[in-house]
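This is the structure, below, for whatever I ask next.
Only one protein chain is missing; all other protein chains are in place.
Going in written order, the chains are labelled A, B and C, and every chain counts its residues from 1.
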Amino acid sequence: MTDSASKVLSMHDAIARYVHDGDTVVIEGFTHLICFAAGHEIIRQRRRDLTLARLTPDLIYDQMIAAGCARKLIFSWAGNPGVGSLHAFRRATEGAAPSLELEEYSHFGMVARFSAGAARLPFWTMRDYAGTDLPRANPAIKNVVCPYTGEQLATVPALNPDVTIIHAQRADAAGNTQIWGLVGVQKEAAFASQRVIVVVEELVDTAVIRADPNRTLIPGVIVSGVVVEPWGAHPSYAQGFYDRDNEFYVGWEKISRDPARLTGYLDEFVLGVEDRSGYLARHPGLVERLRASQQVCAGVNYGF
Amino acid sequence: MTDSASKVLSMHDAIARYVHDGDTVVIEGFTHLICFAAGHEIIRQRRRDLTLARLTPDLIYDQMIAAGCARKLIFSWAGNPGVGSLHAFRRATEGAAPSLELEEYSHFGMVARFSAGAARLPFWTMRDYAGTDLPRANPAIKNVVCPYTGEQLATVPALNPDVTIIHAQRADAAGNTQIWGLVGVQKEAAFASQRVIVVVEELVDTAVIRADPNRTLIPGVIVSGVVVEPWGAHPSYAQGFYDRDNEFYVGWEKISRDPARLTGYLDEFVLGVEDRSGYLARHPGLVERLRASQQVCAGVNYGF
Amino acid sequence: MVFSADEMMASVAARELADGDVVFVGIGLPNLACNLARATHAPNLVLIYESGAVGATPSRLPVSIGDPALVTGSLMVCGMADVFQCFLQNGRIEVGFLGGAQVDRWGNINTTVIGDYAHPTVRLPGSGGATEIAAHARRTLIVAKLGPRTFPEQVDFVTSPGHRYRGTPRSAFRMPGQGPVTVITDKGVLEADAKSGELVLAALYPGVSVSEVRAGVGWPLMARTTLREIAPPTARELQLLRDVLDPDRLYLKG
Partner (left out) sequence: MVFSADEMMASVAARELADGDVVFVGIGLPNLACNLARATHAPNLVLIYESGAVGATPSRLPVSIGDPALVTGSLMVCGMADVFQCFLQNGRIEVGFLGGAQVDRWGNINTTVIGDYAHPTVRLPGSGGATEIAAHARRTLIVAKLGPRTFPEQVDFVTSPGHRYRGTPRSAFRMPGQGPVTVITDKGVLEADAKSGELVLAALYPGVSVSEVRAGVGWPLMARTTLREIAPPTARELQLLRDVLDPDRLYLKG
């Protein structure tokens, strides 16, 4: 619960301990800081019947769907950003007998579900969904009448995952976590969750966190485990550490289109390696190609 | 609307242009960054019939109440922090014929009102107020039934001020504003407001803002005017610039207890000076006594 | 001068933007259009991406709305709860850009499924932020190339609200935004009729006939009595698009 008790453990142990078959699992991060390393370990440990939730399933959930981890998907935009489709997702959802159950919202709806979960309220209110087919497609989208104006507003139910996995630039051993660049909906997802795993590029002394407390997005008191996994967000990115691997995203189109190639990819880069270091060993030149340039901002004065 | 169009003007002109008789006015800042300079200018310009709203009226609203600016107060804790009472507030609210109208919430209720205002929703939902007399004292506290669980939850109505005044460490000429240390409910109050005045310790080039965009709390697109007023938050404080003047807060007890002394204070330090520089001229040694020590944090890398 | 449909569409979209507008923008042509406007008549345009980057001035052409180049040097980065509640639902967004697999007679957009929702023939990505952008942005601009499959009489699924839903006019839903007022295509510009909300032909590109436009629309397209003729991209616009904004032709494909 505190900044002196260490919660550091390996990715293998974190997934083994905190992610169980049938869990509702969230690996958040909007384009930025998507923890592929955790998704791959979940695939390696062959978790099943998971309800996967996040705004943008992205390549990581496409891989987990292809690997058979997922029973259901809760989402708001399922594409390959800037490229096209997630083909494993499409194969599981198109045609006469879809194999993947879907619960679909807009981005705002997903953000609102996490916001309600983080506040431990049963629902969140929005001005949205009027004149669309989304409430017909998803009966969980309901309405409430304002006790002041009498107007009807949309509601979504709280989402409280069993476990949320957040990738971050740095945290201390107690899980006090600092993120900069895009922060998406990670704070809300973490506070909404029963368990939180933080995966970091860099484990830092608590003094580093305490030197700039306004940067802390997730407090250690809600964190179950801390995993140190540099480059753990590849092919997504970590601001200040490495760039997004756009070539990989573009290349995923061909891989995911062909089930055999996708299986081959998983065999080679996920099931075929022990851990993240094994993954990185199979990507020679990656570090040199994507390492971030230096654009360090000035500090601010916390004196009084 | 943008970062190249300057919104910088004097405190006199900002109050003259953006604060009108009868307005609902919010000067926010929880202990930290309370803009006394703006409150004093409102007193000098003899605004009347204002509805003053903020969580903790603090000394600044006690002074504005004593000066006759306020018709109504919307609040959640009206004391002199760590000292005792706000006596002008008490004189206006105790006994057979209170002269000040009150609308009272808890801190959470005020935060929720600003949150609803910022989201342009008519109300906000909370789990609060059950088993208390607050809903009897304030009929604006109502209930809503959850469309999912059927349970009854408390609601407060949105608060959308005519003008919100925020003191900050720094902003650019377009009003892109950065705050560190306690941030209270300033973001919500600013987004909830029709007009926003930002008062800063330091006017900086937009490049300073752009170097650390995660520090920006209030975007220029919602700011009407920018006032440069160093030490404008005294006797409250500005993290990294000057400490809280606790002696002043302690001394206020004696001043505010005695209406004659309070009038004398206003005559000498508010009505008796032209502007903030005149106020500072009447506090010799203030700068030396309260200037902040240097505890500058390290920067972070925004490179990619 | 020779120019492509993409170049024309980007130029027309740029001209729709006023200086100082706060624009909710995605990648692709809308992003190019915004940066073209910034480089010409609207230097004070403020771009907001649903990822949380506000006032971005990317040093490279962003390949996704979460590109790190949108963060570095931006005016503000905020969480997505603030993007949707404090900016969009708050009414701070003047213009929202949308595209879609299908756009119908009433400006309804479908980015969810082709075919039946439960058993779709094509599963599209879904709403993203489009549903709320179409509801809240003061004006929504649609950018899409004409074609009977893209412009059917009625979309298979209404992801983003237009001007009429199952016979009920938009006004009945009390949405803050005006909805899709302008549709920028590869042959001309459609506009929502102020009264009926139906998309009608309002302007033609140089050398395009009304029948050519009608051939790309799946309903009997009405036309305004007087059609504006839209000027082609200027040499300056083309030079900026080709040499500065998208030299690698990432988005200017055809």
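To be clear about the criterion, a residue touches a chain if its C-beta (ideal position, glycine included) is under 8 Å from a C-beta of that chain, and two chains touch if they have at least 3 such contacts.
What you are looking at is a predicted structure, and each value in this text was computed from that prediction instead of being measured.
Colleague: For the unseen chain, which displayed partners does it touch in the full complex?
Modeller: By the stated touch criterion, the chain not on view contacts A, B.
Colleague: Kindly state which of the options B:A14, B:I27, B:M126 or B:V270 is in contact with the chain not pictured.
Modeller: Answer from the full complex: B:M126 touches the omitted chain.
Colleague: Touching the absent chain in the whole complex: find that residue among B:A16, B:L182 or B:L280.
Modeller: B:L182
Colleague: Which of these, B:T93, B:Q194 or B:T263, touches the one chain of the complex that we don't see?
Modeller: If we include the chain that is not displayed, B:T93 is the one touching it.
Colleague: Please identify which residue in B:I15, B:A78, B:A168 or B:I255 touches the non-displayed chain.
Modeller: Answer from the full complex: B:A78 touches the omitted chain.
Colleague: In the full complex, which bits of subunit B touch the chain not displayed? Write them out.
Modeller: Interface with the chain not displayed, on the subunit B side: 30-32, 55-56, 75-79, 81-82, 85, 89-90, 93-98, 104-109, 111-112, 115, 126-134, 136-137, 151, 180-185, 187-188, 237, 239, 243-244, 246, 249, 295.
Colleague: Which parts of subunit A face the unshown chain closely enough to count as touching?
Modeller: Residues in contact with the chain left out: 1-5, 118-121, 176, 187, 191, 206, 209-211, 213-214, 216, 219-222, 302-304.
The definition used in the following text is that only the chains that are shown with their structure count from here on.
Colleague: Which chain is most remote from subunit C in terms of Cα centres?
Modeller: Max centre-to-centre separation from subunit C belongs to B.
Colleague: How big is the gap, in whole Å, between where the Cα atoms of subunit A centre and where those of subunit C centre?
Modeller: Subunit A and subunit C have C-alpha centres separated by 29 Å.
Colleague: Taking each residue of subunit B in turn, which ones touch at least two of the other chains?
Modeller: 120-121, 211, 214, 302-304
Colleague: Pull out every residue in subunit C that's touching 2 or more other chains.
Modeller: 53, 68, 71-72, 77-78, 89, 176
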